[in-house]
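Quick notes on the structure that follows.
Here the complex is missing a single protein chain, while all its other protein chains stay put.
Then we have subunit A:
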């Protein structure tokens, strides 16, 4: 299948969605993300503001919230389509379910990764501006910090996108259940925050979550022709 066909299928998937709802959700998320880092440093834990490194740990942790956006998209792109039976309409078209599912997951990936990158950028800029106004941080931003921030942003966006697929196979395709999918996403994004309490390195938890996301994604595509049949 050509790239052009795939883009066309992704475009069709996008046109089928309740776009206004997604845009509203996106705007709310972005708005919250703009002020959340400053809010944390000022009111929850000032230690996050002591250095760029600690601030960036906070920023990466906050951006994990986009995993939930992924769950919302799984709900619209898969679960609602099964519940409204519109997915069966897609099955009557001359394309395999694997291609159909591939277009769906690529659209979700694209939306989550773009949203996360935009959020990283806007949150970073907003925090910088707020620091200028209220002197939140004691350190000065260097060009090396900016490079680290941008590099980390790309890596973390990919990680978040992968983790957001954890509920896809089990709750999105097999069970077609919205609430468990959302709970699964909340648990996935919170696990790295709680792992130090059990003396587990958060990075190890994130690595496992990425593997789970990739596994869910692979299973969804590999079994597309059989699983989720009626």
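Heads up, the rule we're going with is that contacts are C-beta pairs under 8 Å (C-beta built on N, C-alpha and C of every residue); 3 or more make two chains touch, one makes a residue touch a chain; residues count from 1.
Here is the rule we use: contacts and distances are computed from a predicted model.
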item	value
Chain not present in the shown complex, as UniProt names it (candidates "2-oxoglutarate dehydrogenase", "Fluoride-specific ion channel FluC", "Serine/threonine-protein kinase RsbT" or "ABC transporter ATP-binding protein")	"ABC transporter ATP-binding protein"
Contact with the hidden chain (one of A:39, A:91 or A:128)	A:91
Touch list for subunit A against the chain that is not drawn	8, 12, 15-16, 18, 84-86, 88-97, 225-226, 229-230
